[in-house]
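Missing here is one protein chain; the remaining ones are kept as they sit in the complex.
To keep things simple, chains are lettered A and B as they appear, and every chain counts its residues starting from 1.
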Amino acid sequence: MSRTFLGLPLRRGARTLPDDVARPGGHGTSAGAGPASDAFGDVPHPDAPLRWGGSFPDAAREALQNTQLRRNLAHATSTIRAKRAAVVGEVPDWEALRDAGSAIKTDVMARLPELLEELERNVVARGGVVHWARDADEANRIVADLVKAKGVDEVVKVKSMATQEIGLNEALAAEGIAAYETDLAELIVQLADDMPSHILVPAIHRNRAEIREIFLARMGDAPPDLSDVPRELAMAARAHLRRKFLSAKVAISGANFGVADTGTLTVVESEGNGRMCLTLPETLVTVMGIEKVVPTYTDLEVFLQLLPRSSTGERMNPYTSLWTGVTPGDGPQEFHLVLLDNGRTDVLADEVGRAALHCIRCSACLNVCPVYERVGGHAYGSVYPGPIGAILTPQLTKSSGGLSGHHDPNASLPYASTLCGACYEVCPVKIDIPSILVELRAREVDADRGRPTGWGAAMKAASFVMSDARRFELAEKAAGLGRVVAGPKGRISTLPPPASAWTRSRDLPAPAKQTFRDWWRDRPAPAPPVADPGDTGGFGAAATDNPGFGDGGEGR
Amino acid sequence: MSARDDVLARVRAALGGATATGGPAASGTVARAYREHGDLAPGSPEAVDVLVDRLVDYRAHVHVAASAAEVATIVGDLLADATSVVVPPQLDAAWLGALGAGTAVVPDARDDPRTPDELDRVDAVVTAARVAIADTGTIVLDGEPDQGRRAITLVPDLHVCVVRTDQVVEAVPEAVRLLAAHPERPQTWISGPSATSDIELSRVEGVHGPRTLHVILAPPR
Partner (left out) sequence: MRIALTATCIGDVMFPQAPRATALLLERLGHEVFFPERQTCCGQMHVNTGYLDEAVPVVRNHVEAFSPVLDGEWDAVVVPSGSCTGSVRHQQGMVCRRAGLDDLARTAEAVAAKTYELSELLVDVLGVTDVGAYFPHRVTYHPTCHSLRMLHVGDKPLRLLRAVEGIDLVELPAAESCCGFGGTFALKNAETSTAMLADKMTHVKATGAEVLTAGDASCLMHIGGGLSRIRAGVRTLHLAEILASTKDAPAPAGAGPSTRGGAR
């Protein structure tokens, strides 16, 4: 498939918006199916929203070629990191809030069955209808049937990770129902037939110029003189969606929190598109993962402090809506709550990995992740990218092989991290992502033990050598041979595979002439000076013998 | 087996087969070392100052009224160019006392609701509020008759919200505990005008919700 400067996908197989009910003027006026639509590049179609594309290293390698993407990501993530740090810094009890958030979520997981039943009871008592879905297909079936029962062929949608995860838009399109995304970033992604690359800002990989291009080509009613000023772009989206909001009969949302002891649902948003969807239509269908339940109404005082500051870097997001069942005369008079499993119980079964279900989808871990910042969200091949995606996606897809080793691209996700710990540091509910990554690596290794691999053999050998000092010392002697490879400069610049992965971009110092162990044994008393010429290897090497990495700057 | 029973059975199995009732941690055992109250007394001038600072920071317009009559004057000024204003059924009538002759008052109530299209033709809305949170610059509406249906504060492009200073608390938990008396009421938490950060994460105020938010701080009743 061809890829253009925008990196946008070719038209997908299953159209999210049937052309005949789409925008006034239609995208075909300017884009159509010809070359103009190719202007938006290619991203694999998400038949499986939790598993698309190749393995992480391959997808990352490709993403790194896109310099525009890297610039966009660097700009956006550095902006949001600074905003988050500023508003978190002004909260004196931030750590206590994180502790409480973590404790509440741990409690939720321990008492999940009773809390779900309590939530159900209270939603029903207030006039709502509760549905349960084992998997994506079942959830999509429930929603499609509810929409069809209302006799409509279009719905408005609030941005929702749960409905992304189950591919609801595509499922509805297959039933002849057009689902209109109303969040600005989701709209950008939908218009471009793109995939989300971020939990909070799905179009974070696009800059203003690209967004202008997308609007002009695909929105249908964008002003022809549209500039790339963010305010103008936002106003174009407002105008484009206004009529949809005012006439919609059915809305579909996710939920940030579902309160067990009151039956209250919560949606946290910024633009007012959420309020439009939650307030104006006659029927509201909310799809919520079973892990989103919180025990009590007052628990919201914790999460409504943690979430906005962690996600958008605001003290509070512009709009938060709370509703409980149906309120006669105010808002939708028909409310359905779909409680979704779709792999969550598989995650819950893992005592270490289950903390991934504590996630409140703030995306702070994406914004601080040095890997995410370089490769972007699409490389993770899941609607859940970044550090949280690296622990959540393979676990959610466990029953279909997500951690089963070499043949599943999702098995590469736990390795998509340097374990730098930045994610854990910012996580508002203190999910120890690095530790879970290590645990999942171990699960993957264990699942793959039946198959001989180079890594496995090397690790076994290293274990044998490193568990005994005598064996280790013999290996050290052998390593000294590396000095031959390094030559007189003490620097190794080319090695055969797999070590070539290192030497493609980095030199390797030769092993030291004398190990520390030998030096310690041989050291005369009193102790010799630190840098004994001719006695050392590596970067700190004395210049006369082994220049190491410290030498030879061209400018020096 | 129904999907419900199946999902619940899977959850129980995942937790180790034990019926989770009476699990290790009852909700009350969660340690809450965070601040349940701010340092500033509710309704204190200091708390109000913080609120004003935060409201202005997020591009809301703030006005201070010394009396109900002054509220009316400010409302009249703000709506001078509005041809229509929608109001909830039990809005303090005195607040509309200085409305210009050119501004039609459109009533709305749960038993007499305007349609979305009718609301779209209205220029402005005036409401009271339930509580305001100084720390975050947040105003909470809970749909009572002085605040009205959620739709009326959403569709018109200009929202004038009257907050009594005795409704101002410093911290989020203070507001949540006050609201917990009626959790079933539909709530809208408003922090500034609608906004988006979806384009390069730079904030733009004014998207689908009211693009302009005026907050009038009124004296206690």
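Note that a contact is a pair of C-beta atoms (placed from the backbone, for glycine too) under 8 Å apart; a residue touches a chain by one contact, two chains touch by 3 or more.
From a predicted model like this one, the values you see are computed outputs, not experimental measurements.
Shown chains touched by the hidden chain across the complete assembly: A. Considering the complete assembly, chain A touches the hidden chain via residues 56-57, 60-61, 64, 70, 370-371, 374-375, 414-422, 424-425, 435, 438, 440-446, 455-456, 459-460, 462-469, 472, 476, 479, 486-489, 491, 493, 498-499, 501-502, 504-509, 511-512, 514-517, 519-520, 527, 529-531, 536-544, 547-556.
Going forward, only the chains that are shown with their structure count from here on.
Separating the CA-averaged centres of chain A and chain B is a span of 31 Å. Remark: chain B residues 2-4, 6-8, 10-15, 19-21, 23-27, 29-35, 54, 58, 109-111, 113, 116-117, 120, 133, 135-138, 143, 149-151, 154-155, 172-173, 175-177, 179-180, 183-202, 204, 206-210 touch chain A in the complex.
Against chain B, in their complex, chain A makes its touches with residues 72, 75-76, 79-80, 83, 92-93, 96-97, 99-100, 103-104, 106-107, 109-114, 116-117, 126, 131-134, 138, 182-185, 188, 201, 203-204, 207-208, 211, 230-231, 233-235, 237-238, 241-242, 245-247, 259, 262-264, 270-273, 275-276, 278-280, 290, 295-302, 304-305, 308, 312, 314-325, 327-331, 339, 341, 345-346, 348-349, 354.
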